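Every protein chain but one is kept in place in this view of the complex.
As written, the chain order gives the labels A, B and C, with residue 1 at the start of each chain.
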Amino acid sequence: MEFRSIVGVFPCQVHWGDCDPAGIIFYPTYFRWMDAATWALFESVGYTPQRMRDEHLSMPLVSADCQFLAPAKHGDRCEVRSRITRFGGKSFVVAHEMTSVDGAALAKGAETRVWGRARPGETLKGEVIPDALKALFSER
Amino acid sequence: MEFRSIVGVFPCQVHWGDCDPAGIIFYPTYFRWMDAATWALFESVGYTPQRMRDEHLSMPLVSADCQFLAPAKHGDRCEVRSRITRFGGKSFVVAHEMTSVDGAALAKGAETRVWGRARPGETLKGEVIPDALKALFSER
Amino acid sequence: MEFRSIVGVFPCQVHWGDCDPAGIIFYPTYFRWMDAATWALFESVGYTPQRMRDEHLSMPLVSADCQFLAPAKHGDRCEVRSRITRFGGKSFVVAHEMTSVDGAALAKGAETRVWGRARPGETLKGEVIPDALKALFSER
Partner (left out) sequence: MEFRSIVGVFPCQVHWGDCDPAGIIFYPTYFRWMDAATWALFESVGYTPQRMRDEHLSMPLVSADCQFLAPAKHGDRCEVRSRITRFGGKSFVVAHEMTSVDGAALAKGAETRVWGRARPGETLKGEVIPDALKALFSER
């Protein structure tokens, strides 16, 4: 059963250096956006970058994918709409939809991530995702 | 039936700026590598960047995915082994395996791309992939 | 005599992937910001990316420099304040100040660029900067 998640909105723009000689967005840019959008989604529920650092938390990737639906061009104002579609024991899935601000679908993708902690000098270990954390993302 | 492809080898290295505050490779870097590895594979059969420009050819993406198997660190010398696993009418799939030079599997991914042409001032159009082009990638 | 320029404000944020294993911004990020801020400054006076494309205009770099004053961290909300400090015949200088939104100076830099045009299939040539263009950037 899909988790019913809040939806985060991450505004972004296609910059000159994000484009390739074909004049359209260089595709790894979408993955940079998805990564930043996931961090923004967590910030929106109180897990700011500062807090993540203080608690030695991070969210390494298991996998990522993206379908490219229409080319974006330099200057296009866009947004990434992100929601958590699944919580496992120590992992979760974030789905992302990239659109231009006029509503055109540009790309859609997903990331599977582990919820992990790495105390200074130690290797990151996955941690069971607390129910309290999951609750923060529940659609209200 | 899977296409029996030559295998290209693209050497690369994890640079300081490719890593994130967790001290491991920032995942969009793998997609940058896959993109460069596909261009290198085409160069190896005679489709150099210069020729691609001269003939107004490019290979925009339909989709891309990657599984992350083990974290790579700053300084790791790596390689991407790439082969074409499928040729459709106007599209094709490139599979990539990222390993460190000591043989450890780091990540594996795939790109689905269109074979396209965009004459100056025109929009890119997919083109039927010539048999002669497919033959260049046949395992010998 | 320094040109008295309008000042553009380009908001930006330090993303996870913009940082390095030391946990601070990877310095080429500032140059990416400066480039995007220059395009935004031109957009603010009517030279949008779309118009630049339509008129085959671009602004290649002659030189760039940056001093790094304080480290920025993941999550920091920042802005680039940009103004044109000099117009030459075919070139111009853009000065940029990077600050965090709480006002801390992070970095300051400058770009020297050529005003150029490259019609399809032709090489870019520098063009004399029209007075009308310079006037658009005059402090009002």
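Going forward, a contact is a pair of C-beta atoms (placed from the backbone, for glycine too) under 8 Å apart; a residue touches a chain by one contact, two chains touch by 3 or more.
Here the structure is a predicted model, which is why all the values come from computation and not from measurement.
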item: Residue touching the undisplayed chain, where the options are B:Trp39, B:Phe68, B:Phe92 or B:Phe137; value: B:Trp39
item: Missing-chain contacts mapped onto chain B; value: 13, 15-17, 23, 32, 35-36, 39, 43, 48-50, 53, 73-75
item: Where the unshown chain meets chain A, residue by residue; value: 16-17, 19-23, 26, 28, 74, 120-121
item: Touch list for chain C against the chain that is not drawn; value: 21-22, 24, 26-29, 31-32, 35, 53, 58, 60-68, 71, 118, 124
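Assume only the chains that are shown with their structure count from here on.
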item: Cα-centroid distance, chain B relative to chain C, in whole angstrom; value: 32
item: Gap in Å, rounded to a whole number, between the CA centres of chain B and chain A; value: 24
item: Cα-centroid distance, chain A relative to chain C, in whole angstrom; value: 28
item: Per-residue multi-chain contacts in chain A, two or more chains; value: 32, 35, 53
